[in-house]
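Complex shown without one protein chain; remaining protein chains in place.
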Amino acid sequence: MRVGFIGLGHMGSGMAENLTAAGHEVTVYNRTPGKMQPLVERGARAAESIADACLGDAVITMLADDAAVERVSFGNGGIIESLGRGAIHISMSTISVDLSEKLTAAHANAGQRFVSAPVFGRPDAAAAAKLFIVAGGTLDDLAACEPLFEAMGQKTFRVSDRPPDANLIKLSGNFLIASVIESLGEAVALVGKAGIDKMKYLDLLTSTLFNAPVYKTYGGLIVDQKFDTGGFSAPLGLKDIRLALSAAEKLRVPMPLASLLRDRLITLIATGGEALDWTAIALLAAKDAGEVSR
Amino acid sequence: MRVGFIGLGHMGSGMAENLTAAGHEVTVYNRTPGKMQPLVERGARAAESIADACLGDAVITMLADDAAVERVSFGNGGIIESLGRGAIHISMSTISVDLSEKLTAAHANAGQRFVSAPVFGRPDAAAAAKLFIVAGGTLDDLAACEPLFEAMGQKTFRVSDRPPDANLIKLSGNFLIASVIESLGEAVALVGKAGIDKMKYLDLLTSTLFNAPVYKTYGGLIVDQKFDTGGFSAPLGLKDIRLALSAAEKLRVPMPLASLLRDRLITLIATGGEALDWTAIALLAAKDAGEVSR
Amino acid sequence: MRVGFIGLGHMGSGMAENLTAAGHEVTVYNRTPGKMQPLVERGARAAESIADACLGDAVITMLADDAAVERVSFGNGGIIESLGRGAIHISMSTISVDLSEKLTAAHANAGQRFVSAPVFGRPDAAAAAKLFIVAGGTLDDLAACEPLFEAMGQKTFRVSDRPPDANLIKLSGNFLIASVIESLGEAVALVGKAGIDKMKYLDLLTSTLFNAPVYKTYGGLIVDQKFDTGGFSAPLGLKDIRLALSAAEKLRVPMPLASLLRDRLITLIATGGEALDWTAIALLAAKDAGEVSR
Partner (left out) sequence: MRVGFIGLGHMGSGMAENLTAAGHEVTVYNRTPGKMQPLVERGARAAESIADACLGDAVITMLADDAAVERVSFGNGGIIESLGRGAIHISMSTISVDLSEKLTAAHANAGQRFVSAPVFGRPDAAAAAKLFIVAGGTLDDLAACEPLFEAMGQKTFRVSDRPPDANLIKLSGNFLIASVIESLGEAVALVGKAGIDKMKYLDLLTSTLFNAPVYKTYGGLIVDQKFDTGGFSAPLGLKDIRLALSAAEKLRVPMPLASLLRDRLITLIATGGEALDWTAIALLAAKDAGEVSR
């Protein structure tokens, strides 16, 4: 397929590379042009503008937040103005349910198609084409995107014919991950202060009821206190929990655990953790217990 | 081995049966004698008293709470008075760290051995000899118990030479399970109120990052709203979270998520859920969202 | 003074009437024109448009939320376009810190003056000219507004020369009020379920350490379960707590008690309390305790 790819950050670079490697005709665009070069060396074409990335069958956006997606979508030279009739905008960023609704309506108005397809997986999974893709859109639109999804992920879940549902599921998933981090943080602070071997404790958990990638990945980061990995920063985590809470408020669903996570992330950022991986909230329980100095 | 088994509830019955089936010489005791009959039919001997169950190499207690374990352990005709020198008391109940410390000291005083070996697994796992056993005690004592553990569980974790550490780990594990239940409850309330198919949502979770028994078991109960299973009742859940919080307070470890879980369990019990499985706290978010009537 | 008054709701009607009674030349404006009639009968002039209310020395806005204040301030025929150079816009609504910053800048750009002066007090206090006015603005600007403040309030606090500070203080004050409501709700649920006389309990509190208007007013509403007073609705309360949390997040200040209040207000609204006074969150503890049916 002929596809544009906008946003070559930690996640996007690997995804665009996998599309190129799978034989798709990829045109990449990034605000900081330097990031395009490695992709060009692997066969992609560098777009000169957002409009230039919108000439194919589809354009993918993989950007940091709502503001970035709005910037490239609306206004002069934006995606909605530039994309051909019947072409598809595939939004793979973790954006708000509200913006997803706005994009669904705007593309329909412009005679274009819109698919929301946020992903689960950290940068290493993006590079290895091992992402889980949560796709929302009409059956036809999702089918049309399948060759692209296959090149980037290990599995695609067609969750709903309404694109914003995929965003809500993605946000709820990040809430579940952060819940795991918080619960492990409290449990490790508890057994750690009792003098129990933390690594042995984690092994016990992950070889029994908690035998899942999420416990292994985050549990390992917590026990090793490896928080400067550049995987997923605290401000991005705060953004996602805020978006989940905001969608929940609109739906009138109170989520006290999500509220706790929001407070933890603000605390982390306010006390020197702005550049750390969001997993570092797991240390706050240990800090409040006087186990780890601030 | 010659072993006594005190406490034939949902969990204990299956465990005692597996010991018998494995060829151990088992003497069972239960306050309500009727529960001993099925075991006797399978080859166990019915004890006439607690003292009568303490004549072998070891005696196992599997009871509902601290009060029950204290009752059979201390005082006239209790385990400490009745057990032979060098024989082992294996406490497999989920009891407090405090009581475990008290038993460790009392048995040492009496020239007896004490092993703490609480388990992870619900009644079906107990019946199928698939329990995970968390064992605390000296290496020699744990080695002596191994034939019994093998008959009851799928794996034994030797976590510490201090028996109370095993209890703390067990309590922390139940805290982690309850955290999963709460997080799933909030997430399902959110996507459910948005009109997304809950079973499909759970499938997505458990086939990706949350591919662990704990998400499958509890997620299934939540989506099906099956809370009258008699697996693990709300008051028992409240007891365990209370014991975890109490141990944490003594160690000076604040656990805000555990506090939230405690409030949820009290709410569940206060609003008609006393007889339900503790998984029913997952419905409170949906009730607070007006999705499910109280 | 010649002053325009935009927004004749529960609060604004009384305030505008007091301005008129004090001898000021008042021009009132309301989206629903019927509400202007009683004021006209008392000597005010009915404006034909927002612009028409901006012809004097000052214009006061007293509206429900940010959206309403934005609507009358910006755009064609709005306050910024219509107000004379050197004239003052006095924003008395409880709006966000963000919007207050935006208005401060916009009025400065237009050569106008901006004062932020949100109030404490319910409709009866507004009618009785007993409001507490929290005023932010330059000393000169605040001095210019003083005759108006005197007509509407019992006391004016000049808190800062930056108008948005007054909004932050107002929001923090509403957070403190909601905290009182929540704490009383929990305490009354506790002593109530123990069978203690609630009114006697409240008398004890308010004649000792808690001898303050906020405990008397809200405590009375709680004990009498009078929640359909039309004083301050749950959605308005939720809005204010959300604005406080949002300002706090921007400043990187975690506020766990505010998070709890937000969850309570969402629960209240989701479970049938949308039309009730926000004090009704005090009943949620009793409901969760099974004391009051949902």
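Here the chain labels run A, B and C in written order, and each chain numbers its own residues starting at 1.
Definition applied: contacts are C-beta pairs under 8 Å (C-beta built on N, C-alpha and C of every residue); 3 or more make two chains touch, one makes a residue touch a chain.
On a predicted model such as this, the values are computed, not experimentally measured, just so you know.
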### From C:A16, C:M255, C:L268 or C:L283, residue that would touch the chain that is not displayed
C:M255
## Note on the structure
The one residue from C:L205, C:V223, C:L238 or C:L268 touching the chain left out of view is C:L205
#### Entry: Touching residues on subunit B - with respect to the absent chain
238, 242, 248-249, 252-256, 259-260, 262-264, 266-267, 269-270
### Residue ranges of subunit C at the interface with the undisplayed chain
120, 132, 134, 155, 157, 159-160, 165, 168-169, 172-173, 175-177, 179-180, 182-184, 186-187, 189-191, 193-197, 200-201, 204-205, 207-215, 244, 247-248, 251-258, 260, 285, 288-291
### Message
Contact with the hidden chain only, please: which subunit A residues?
### Response
256, 263, 266-267, 270-272, 287-290, 293-294
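Everything that follows uses one rule, which is that only the chains that are shown with their structure count from here on.
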### Query
Which one chain sits nearest the middle, judging by mean Cα positions?
A
### Message
Centre to centre, using CA atoms, which chain is the farthest one from subunit B?
### Response
C
### Query
Copies subunit B, subunit C: same or different interface, half of numbers shared as the threshold?
same
### subunit A and subunit B: spacing of chain centres that average the CA atoms, whole Å
38
### Task
Between subunit A and subunit C, tell me the centre distance in angstrom, where each centre is the average of that chain's C-alpha atoms.
39
#### Entry: Rounded Å distance, subunit B centre to subunit C centre (Cα mean)
52
### Query
What parts of subunit A, by residue number, touch at least two of the other chains?
248, 252-256, 260
